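A single protein chain has been omitted; all remaining protein chains appear in their positions.
Note that the chains are named A and B in the order they appear, and that numbering of residues resets to 1 at the start of each chain.
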Amino acid sequence: MSSAFLLRFKQPSVLPGFGITLGYTLLYLGLIVLLPLGALVAKASSIGLTGILFAAADPRVSAALWTSFGVSLIAAGVASLFGLLVAWVLTRYDFPGRKIVDAMVDLPFALPTAVAGIALAALYAPNGWVGAFLEPLGIRVAYTPLGIFVALVFIGLPFAVRTVQPLIAEIERELEEASATLGASRWRTVRSVLLPPLLPGLLTGFALAFARAVGEYGSVIFIAGNLPYVSEIAPLLIVIKLSEYDYTGATVIATIMLAISFATLLLINLIQAWSRRRFGYV
Amino acid sequence: MTNKFSHVAEAKTRFRSGSVWPTIGLIVMSGVGLLTLSGAASAQTQLLNVSYDPTRELYREINQAFADEWKASTGETVAVRASHGGSGAQARTVIDGIEADVVTLGIPSDIDAIAKVTKKIPADWRNKLPNNSLPYTSTVVFLVRKGNPKGIKDWDDLVKPGIQVITPNPKTSAGGRWNFLAAWGYSHTKDGNADKAKGFVTALYKNVPVLDTGARGSTVTFAQRGLGDVLPAWENEAFLVLDEFGHDKFEIVVPSLSILAEPPVTLVDGNVDAKGTRKVAEAYLKFLYTDKAQAIFAKHHYRPIKAEAAKPEHLAELPNLKLFTIESLQGNWDDIQKNNFDSGGLFDQISKR
């Protein structure tokens, strides 16, 4: 490798090990992530774009994609709202057990999804602790789309909380005091001084929660009921297509899901770039 | 070069000082993991039986009985592993390369599929073991909630509007296919015509709110999640639900006519030769035809082919009903699978929305 090329590619540094660490990183990334994903894309491209669109137009496939998409959006939204509230309460207010509650927020992240799935199903089933209360009200959570929603809010919550929490902690008290001294009501201060800087964090949290929710499998399948056209999610349909020995169908749905993942990551990067310009931080 | 080595030595000295204990811990952990691996590789003979969904409890007992018998007769230890799931889905894992020594699936066409795609099973596998490679048979009965609140008595009640029928996906589950074929055969026998039978299954599947991948999934949906009014199920699975969930919650309804369900077994020649397990795998399949195994089948509510080997009280539990074979109505298995369940077949035609 000519040093001229290296110079253009990399800024000079006295630290050693660039070649070997970057080389290993690229090799490992290529073998574990890019190559297998490439196999998926290659398989999908053998079907062709029209083939993919045709398969995606299948009523059951499109119903599953819409269920995954729609419920994930709503769940990520709800998780973001309550995440903001939880983050606010945890950073701004003092109450007994605050540190324990703060630690508990990460539970959905540490608890295996299958465990979450059976626990939520047991809890929200018509004969479960919570489900028994909702049943007389005519609300059925387990084995309906509402069940998917509950599972996805559970999954998304830590992302929503942890992205806004540090931003709330960094709010400068002087700004609030200034706003108050200038005669703004507390609500107005919250609305026009405190909330705008939290927006990038909220959006990032929303996108992260959505990204996790849309692909989530373990916690959902136990509680969803898995009715085609009603509560069947796209990842489950991939598994079903595989069971039917329909590799093409499974690949098509997987490719669409992969495209959604890419788009979400891109969105997150855009939010952060925008935030850097607008607020000077990420 | 020498220079580099001395740096490594320095690094090692630093290592001992303990400031990087997490790294050390992890390296030790990975070492232990690799040791476990190599240890596992040199274990005793293992047989893998890839089976269908409701046979979990059955094969647990059969496998133990066979291991005991094998130990007693040869002195060798054998561990029979089992894997369960929808029969079609299980066939798919064998096609995809799971190293099954024997397959004990829910319907002949799934074994045909493995034979066709992988050539690991000869096309004439049916002739290799007695009774068309069927050590036992079964049928489809109805499971309803206690007191039969919807008054379900026969197949005709399943197509009535407002009745919810829980049945697995015929594409992935053998039980699902037997249910489909049983309903079709009932209508065909009654009305004597294939068009009416098609209309009958169309109406029936309109009443199905959920198609699980395997029979066990459907049972959980019906029994545990409380969905649906009737579960057409493997006879053995219906009895199992009564045992597991209590006779006070469910009851079995026996239709006037049902299908003779034929779950076959066979050797995966390609795999046993590669693994060197042919002898013990063949002995395992032969064992399924012994009196001992036949008695275990009856105990788990399957219909043994040697009735005299079973305990009379187990046989007495199995209801008497008229059974037909699907081959007598639709010809050979290639056609049955192709016309009903392959892409574009009858099931695809009726499930278009």
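Following the convention adopted for this analysis, a residue touches a chain if its C-beta (ideal position, glycine included) is under 8 Å from a C-beta of that chain, and two chains touch if they have at least 3 such contacts.
The rule we apply is simple: contacts and distances are computed from a predicted model.
Novice: According to UniProt, what is the chain that's been left out of this complex called? Choose from "Xanthine dehydrogenase small subunit", "Sulfate transport system permease protein CysW", "D-alanyl carrier protein" or "ATP-binding cassette domain-containing protein".
Specialist: Result for the unshown chain: "Sulfate transport system permease protein CysW".
Novice: Per the definition of touch given earlier, which of A:Ile52, A:Ala76 or A:Ala116 contacts the omitted chain?
Specialist: If we include the chain that is not displayed, A:Ala116 is the one touching it.
Novice: Touching the absent chain: which residues on subunit A qualify?
Specialist: 8-11, 13-18, 20-22, 24-26, 28-29, 32-37, 39-40, 43, 82, 85-86, 88-95, 98-99, 101-116, 118-120, 122-123, 128-130, 150, 153-154, 157-159, 161-163, 165-167, 169-170, 173, 176-177, 180-181, 186, 190, 201, 204-205, 208, 211-212, 214-218, 222, 234-236, 238-239, 242, 247, 250-251, 254, 257-258, 261-262, 264-265, 268-269, 272, 281-282
Novice: Could I get the residues of subunit B that touch the absent chain, sorted low to high?
Specialist: Residues 3-4, 6-8, 10-11, 14-15, 19-20, 22-23, 26-27, 29-30, 32-34, 36-37, 46, 48, 56-57, 79, 81-85, 93, 95-99, 117-118, 216-217, 220, 223-224, 244-245, 274 of subunit B touch the chain absent from view.
The definition used in the following text is that only the chains that are shown with their structure count from here on.
Novice: Which whole number of Å gives the spacing of the CA centres of subunit A and subunit B?
Specialist: 36
Novice: Show which residues of subunit B lie in contact with subunit A when the two form their complex.
Specialist: 85-86, 88-89, 91-92, 95, 113, 169, 171-172, 209-213, 221, 224-227, 353
Novice: Residues of subunit A touching subunit B in their complex?
Specialist: Residues 59, 125-127, 142-143, 225-230, 239-240, 242-245 of subunit A touch subunit B in their complex.
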